[in-house]
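Here's a structure for you.
Only one protein chain is missing from this complex, and each of the others stays in its spot.
Just so it is clear, A, B and C label the chains in written order, and each chain counts residues from 1 on its own.
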Amino acid sequence: MVLFMAGLGCCVLGVVAATVISLERRVIVVTLVGSVGCLLTFTAASQVLVSGRAESFHSSLVLPLAGINLTLDPLGALFVAMTSFVGVATLVYCVGYARGELRSRSALSLLLVFLMSLLVVPAASSVVTLMFFWELMALSSMLLIMVEQRRRVETRVAAQWYGAMTQLGAASILLGLLLLSTKGGQTFGDIRSHVAALSPTLRSFAFVLTLIGFASKAGAVPFHVWLPKAHPEAPSPVSALMSSAMVAMGVYGIVRVGNDLLGGGTLWWWIIVVALGVVSALFGALHAVTSVDLKRLLAYSTIDILGLVLIGVGCSGALAASGHPRTAHLALIGALLLVVSHAAFKGCLFLGVGAIERATGSRSLDHLGGLIRRIPISTALFVVGALSIVAVPAFSGFTSEWLLLQGLLHGFVGKSSPTLIMLLVGVVALALTGGLTAVAFVKVIGIGFLGQARSTAAASAHEVPRTMQIGMGILCIPCVVLGVAPGIVIPLLNRAIQTGHSSSVSRPVETGIGLSLVHLRGAIEPMLLLAGFVVIVAVIAGANSIRRRPARKVEAWRGGGDRPTARMQYTATSYAEPLQRVFADVLRPEIDVEVTHAVESHYYEQSLSYESRVGDAIERLAYQPAIRAVTRVGLAARRIQNGSVHRYLAFGFIALLIILVVLA
Amino acid sequence: MLSFLALAIPFLMGVISLVVPWRRWIGWASAVSAAGVLGIGIALCIATSSHTAVTAFHGALRADSLSSFMVVVIGTVSLLATLQTPRVMSQEIAEGTTTPRRASYYVALMQAFITCMLTAVLAANLGVLWVAIEATTIATTFLVSHYRTKKAIEASWKYVILCSVGIALAFLGTVLVYFAALHSGVGTPGTVSLNWTSLMAIAPHLNHGVMRLAITLLVLGYGTKVGLAPTHSWLADAHSQAPAPVSALMSGVLLTVAFYALLRFKAIADAALGPAFPRALFIVVGLLSLLVAAVLLIAQRDYKRLLAYSSVEHMGLLALGAAAGSSLAIAAVLLHMLGHGLTKSTLFISSGEIAHAEGTTEIAKIKTLLARRPVLGGIFGCGLLALLGFPPFSLFISEFTMARAEVDVGLWWVVAISLVCLSVIFISITNHARHFLLGGDSSVAVPLNARSVVVPLVAALAASAFIGVSAWPLLTLLRAAAHVVAR
Amino acid sequence: MTDIGSSLGYGFIASLMQVVLVAIGGPLLMGLMAKVRARAEGRVGAPIYQPLRDLRKLMAKEGLRARYSSVVLAAAPLVVLGSTTLAVAISPLVTTHPLLSASSDLFVIVYLLLTGSITMALAGLDTGTAFGGMGSSRAITIGALAEPALLVAVIALSIQARTSNLPTIVADTITHPVWTSTPTRLLALVALVIVVIAETGRLPVDNPNTHLELTMIHEAMTLEYAGSDLGLITLGAAMRLGLLFTLLVNLFVPWGVATGSSVLGLLAAVVFLVLKTSLLAVVVSLIEVHSAKLRLFRVPELLAGGFVLAVLAVITELVTR
Partner (left out) sequence: MSTSFYIGALELATGAVLVCAVMTLWRRQVRTIVTMLRLQGVALACVAGVLAWHEHDLGLAITALLVLAVKGVLVPWLLRRVIRRDPRSRETAPLINVPASLVSAAFLIVVSYVVTSKLTALAPSAATRLVPIGVATVLVGYFMLVTRRRAVSQIVGLLLVDNGIALVTFLLTAGVPLIVELGSTLDVLLVVVVLQVLVVNTGARHGSFDLDEMRELHD
């Protein structure tokens, strides 16, 4: 715990440094101090994960009228470790990335405040501590989104949306947790000991309330609207932190409250969770396929992956509730591993987009192309992240999704039909999203990095500073390591979920050279697979290159026309067009085609313009009407204060009469 | 003796400012007197920290830790407000909106206003408390109409009429309490008085029917002054027209002083009627205020009125906290009073500066403030964040604790409703703030070179943040003060 | 130790055998299907071993690469062929104890094949020509739509066998012959056939020997390839075909697959496998003869049908359990 507090201290120190140090040395010092802090917290967290012993800290001086409670148990430690890791990478990246507003005092100090709150939230062990740092996290991230608010109005709108959604979420979390802490004591320990005494309806009510809040933080549909707005507008390091660490806090919250504080709960809770997950996964995947703005695409894929995680968490909860603790653990491990690897690859991808933006000044796929020849290193690092997210074997994405699938697969044993149906739906959603995610990222790599440059900026792109590459590289490590040798982290995950579920079963996954399920038939050895693949490719390449001249460079086939130009290539939009057409009923794209005919004949066209936008249907159909309604109420309410003193007096008079009559 | 000093200092200051013609130092002197009040308040807190009350004037003045805390709140906010006096006044004299004579009046009235509030919180007799609060109305009327514009006059007229009627009802309520005390059947009529302690002593024997009527009238009456719906209407007008420091003082402490009166009476009512009835009463007015504030903030056009309605909102929160009534809740209520005082006065003072710089109080007419006036906009923005209950500012912790206390006594549905209202308010205020704070480029930034504005306001925000993170100097005091009116 | 050593050796031999078998059998399978089709249409058609000849010719040619191509274009053939070969090596075609049989998981195979298609799609985009993009877009779309049907069908099988380990499933099926006739298997079979037709680019989804730009899918992606690269890719495609067909038959008619560790058993298994697979090939090509190529936007309907069948397979498994 000393180490942990020291790490937080470093963050505070960094805030101070950010405010006092002069511009030229500010960034490097702040990032250095922050990274040291993250390393300290990372060490503390890994100690807890390895030893499995929780450590705690309490002080009644901080946070008046309640006092601060911090407990670093394995579950929390997992998220702390994850956050610290991403934090280090992001800060290193910042050294090269930070320009303009991001180097300002306020922005840098806010960045560290954000990091600190991210580190404390999983360690908070009382309602007030959690809410305090939760809100601090919300505030700092909201302000960080606005760092570049002077340039674009979208940024301000995004920040507003984010603020509103996070406020609503926090409100419902607050109410839920307070309901749990009614029977005296608001520390998590008290809640655990008292929760049994609460009525089931109250518990369910509390769970649903907290679920709404945490799910909105995890970007679950239909509470996701803020996510595709906020992530693109924030500076890349911030979006990386938000998408990899902050969004994961939503999952943490659900696991903490549902599994730990409420100790499992009933089946239908988890059915809701799975339902949320399924909808988000499909919705996110589809929008990711059709998005053209890189960050928007990544944001939607975050919704997608977090949806899968929710499916895992929900199914695990349901299995536990219907008496299959082993498979429940398996699914939960899969979900948590997915969270961790998502943090790695999504962080890497967001930082990569930052690099692209720095190199080309654009985020839109339709302005990119051919980057693999201009910025090879960034491309390579980005591709690692992409391969990991499309779950190519021997990358982290595959391992976690495999575990998740095994969890669901071996869950098909019980007789409780709701569970089975849920598992079925979950599995189907996983299957559906797998292919779509692949399309989305093939599109990103193929359109963005391959082919010819679609703009002069892309054609004259330059490789980004070394520190930015290092930052991305740090995040690539887990993408590969978790994929090749998942045995390293599985034991830690086992420990993490032991605190999660009240019932403690032996480890569901055995780790040797690969993974093998205990008492269940299923195993993979990614390392050996990789080795086999390498050998085979080597053999083929060798055999192929015997007495052969290197291939001659020629023009691409002209198809009988002129030399193919960049404008002849498929664009991002046209690449996804077939799928967009297939799923038109869900996506509701707004397409307007404009044809101006030649004056001579109706059959000849002068010019033709085609535009297709895919807006967020849920925002259009659910949120906008609500906003309009509230505004109408507000306008109507002005009549209360119409300036007439007589009306004001009448309010009092009527109130007086009512009182007198009621009390008589 | 201390409490007597607390009254004497501002009173004398007021007299001085009337006899001595206006000089800039008089403004500073008034600030000094406010600082003196604050000092005495702290001294009182230390003196009363061991659950003992300090009395003066044969018990006419009585300071227990609750009153001492209120003195501290009054002192703090008055200091903030009076620190503006020298600059604002000489500025106005220079611009010809004020004459030196009226500047002296201004100072005198401010001091009178402070004296009245101090009397209210230090009076042992609830009748005197009433007189003092009514007197604040009189003292502030001409402060509200300071600028003598048609609008200012209108505002002060509404202010006087509405508050006087309301306060009159409060007097009726007080009389009923006295009546009930006379016929409580314990103690000879001679001994019965309107002293809070003696009333508390016989509270359990007071007649229920009378007490119900009394407490209801009191809530309605003093509620007018607190700015609780349905008699909140004067608030927005008065606050938007008064000079910024006056609005700061009114919104920052006047409302809470009136609420202090309600706390005293609620203690009696709880003892007499049991918690249920007063609780219901406070919940009704609290939720109503929140609701009114929420709907009126959605389409608000004037940022001073916006601040005023947010005062209504926070008073509603206080009412709900008082409804919970546990000592934890009351401690949170008191903390909220302090935090709200700091934040709201900061906001009003800075809004005054903005209005002076921009020449308008309409939200729609101001754009890109943060870019053009970084300091002023920054302070105002931070103030808004504090007001919206974001950590680390103290309003977060007090609101959280009040909600917690309310849920503890089973009022979770109240918390739910209030959270909905708070969210609406949050969205509306952020929406307005977005429109007039954000955007623009910082190339045209004009620095604000008025240290007397920046330093106190930043200090106030810092103080609010500090209290929010760690209120160790206050904790014992808060608990002691809460213990006075809550078991 | 020796036991492990021997089993390792055995596994190695078996896997090698499978690789060779599929590497040669895949092209022959294509030839066979072409032949059957030709005969059905009343033509003589090319000899069955024509594809092998083509391969040899391609391998001899010099390589050409487009000027605007990157490393992806060069690496794609290796990755495609490599991933397919790995899948072939570890899946139970002639024996239930191939190399790495522990991790010859259904999902591994599926994702290995997915890796292949992803690489092809990227290669199609690499040269930045319109046709490459078109082919890649269409192929990946079809792949994405086939993926769920494939996975769900696979899951149906795994649920029945209580594992997703391929050799175990095959072995269990041999020990429980009943399984092959359960509705689950039959539904899954139909679903898988549809998926396999889509994945291998046969009619009615894609016409393997069209060169009309507007209709081609797989061919459009490989348009920029020539010489040995084209050879490797064609071989990869052929092996993919072979693997999917052989897997299909082994999952539904597993008899003949060597469960023991005798070399004789292996040889017998090879014979069995060849017979079974050729039979399937003939059937598929006969279907092809009688079906015209679908419009691209009719394909999703077909695959959706496959998907629904797969889901039905799972459900029936759940209810008939």
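Here, a contact is a pair of C-beta atoms (placed from the backbone, for glycine too) under 8 Å apart; a residue touches a chain by one contact, two chains touch by 3 or more.
This is a predicted model, so every value here is computed, not measured.
The undisplayed chain touches these shown chains across the complete complex, A, B.
The chain omitted from view is touched by exactly one of B:93, B:131, B:284 or B:458, namely B:131.
Only one residue in the set B:178, B:282 or B:380 touches the chain that does not appear here, and it is B:178. The residue from B:9, B:45 or B:160 that touches the chain not shown here is B:160. In the complete complex, the residue from B:97, B:207 or B:452 that touches the missing chain is B:207.
Those residues of chain A that touch the chain absent from the view are 637-638, 640-646, 649-650, 652-653, 656-657, 660-661, 663-664. The omitted chain makes contact with chain B at the following residues, 125, 127-128, 130-131, 134-135, 137-138, 141-142, 145, 148, 150-151, 153-158, 160-161, 164-165, 168, 171-172, 174-176, 178-180, 182-183, 193-194, 207, 209-210, 213, 236-237, 240-241, 296, 299-301, 305.
Note that in this section only the chains that are shown with their structure count from here on.
Between chain A and chain B, the least number of touch steps comes to 1. Taking the CA centroid of chain C as reference, the farthest chain centroid is that of B. Centroids of chain A and chain B (each the mean of its C-alpha atoms) stand 44 Å apart. Centres computed as Cα averages put chain A at a distance of 35 Å from chain C.
Note: centroid distance chain B to chain C, computed from Cα atoms, is 78 Å.
Against chain B, the residues of chain A that register as touching in their complex are 60-66, 127-128, 131-133, 135-136, 138-139, 146, 149-150, 153, 156, 159-160, 163-164, 167-168, 171-172, 174-175, 178-179, 181-182, 186, 630-631, 633-635, 637-638, 640-641, 645, 647-649, 651-652, 654-656, 659-660, 663. Chain C meets chain A in the complex at residues 62-72, 74, 78-79, 81-83, 85-86, 89-90, 99-100, 102-103, 105, 107-108, 111-112, 114-115, 118, 121-122, 124-131, 133-134, 136-138, 140-141, 143-148, 150-152, 155, 158-159, 162-165, 168, 213, 223-224, 227-229, 232, 296-297, 300, 311, 314-315, 317-318. Against chain C, the residues of chain A that register as touching in their complex are 369-370, 372-373, 390-393, 398, 402, 405-406, 409-410, 412-413, 420, 424, 427-428, 430-432, 434-436, 438-439, 442, 445-447, 450-452, 514, 516, 520-526, 528-529, 532-533, 536-537, 540-541, 544, 548-557, 559, 564, 566, 568-570, 574-579, 581-582.
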